[in-house]
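Not every chain is included here, but those present sit where they belong.
Chain lettering (A and B) follows the sequence in which the chains are written, and residue indices restart at 1 in each chain.
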Amino acid sequence: MSIRRGLFLGRFQPYHNGHHAVIEQIASEVDELIIGIGSAQWSHSFDNPFTAGERVLMVRRAIKHLPITTYVLPIEDIQRNSLYVAHIKTIVPPFSVVYSNNPLIRRLFEEEGIPVRRTEMVERELYWGVEIRRRMVNGEPWEQLVPPAVTEVLREINGLERLRQVTASDAVVPQDLRGGGSA
Amino acid sequence: MSIRRGLFLGRFQPYHNGHHAVIEQIASEVDELIIGIGSAQWSHSFDNPFTAGERVLMVRRAIKHLPITTYVLPIEDIQRNSLYVAHIKTIVPPFSVVYSNNPLIRRLFEEEGIPVRRTEMVERELYWGVEIRRRMVNGEPWEQLVPPAVTEVLREINGLERLRQVTASDAVVPQDLRGGGSA
């Protein structure tokens, strides 16, 4: 395969300027870029408010100016670390390099002999996702932390209202609400 | 559908007077009532000590005096919020209104265009389930918090002995015991 195709993984809850800077950097190093939307099956919680399809929409609109071919693909969690790389290799086009700073992700790909490169964004990425959702719930300013296309999609899908409701009206701490309405 | 059929969801670990008061209230507003027993696949833990079948027995006996047709049906967790409403619609007869105070449950049904009504019982329901199990484990009085039929069923199935044993003999805090007997 002579095309250099890179893979970048994230949950994008929501896609924000931290992701954006990294992706623009990677785009200058590869011929084609696969963006895997992880935890695709989760939604409607504080940790994962938006569906995979909604996140596809955010990312696609935010990166449409990139000069290279991109693939934005939902990836369901497989919940078995030892199958994670095989799972991803099945869902996305062939790739020759993975971009990640996550030690587990790095290890899993390295054990399969796939090159992994670091990105500039280290710790702040994790902070950003939680912080942006916290601001959304509490009515504090967040728009400047995401590309304008994301704000637009969130308005179209009524995203903030959902985030606030699933986080509960009177508490920021998300609850475990599995299986019903009462204990 | 001219029959007004309502849906009420709970885990009923165990069914208690809090549930009972709400269900008697709802029963006066609908023609038929579906009671969904959530987290049906879990059992033998402090959070979910009783099987779905045992909970069916508790609820059925406790509500047999109600003057309307009732459906008491186990509902397994599906663990994907976005499929939860479709899952429930498949398992239970058609319904036209859901009774719930849980913000997530409310949101999920509302996104599908299904009417949701509040019940009188707000916060105390959650408290009750945990509190009753705590009392059972510690040998404190709990019978007055549940309908007599529930006490009867718990005696038939040896429920307290199981709850105490799975909670561990020397600790109230439940342990994560998955996969075996030693670390």
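Things to note:
The working rule: a contact is a pair of C-beta atoms (placed from the backbone, for glycine too) under 8 Å apart; a residue touches a chain by one contact, two chains touch by 3 or more.
Keep in mind it's a predicted model, so treat the numbers as computed, not measured.
Shown are 2 identical chains; the number of copies across the whole complex in this structure file is 6.
Just so we're on the same page, only the chains that are shown with their structure count from here on.
Computed from the mean C-alpha positions, the centre of chain A lies at a distance of 35 Å from the centre of chain B.
Against chain A, in their complex, chain B makes its touches with residues 8-13, 18-19, 36-40, 42, 75, 77, 79-82, 100-108, 111, 121, 125-130. Those residues of chain A lying in contact with chain B across their complex are 41-45, 51, 162, 165-169, 175, 177-183.
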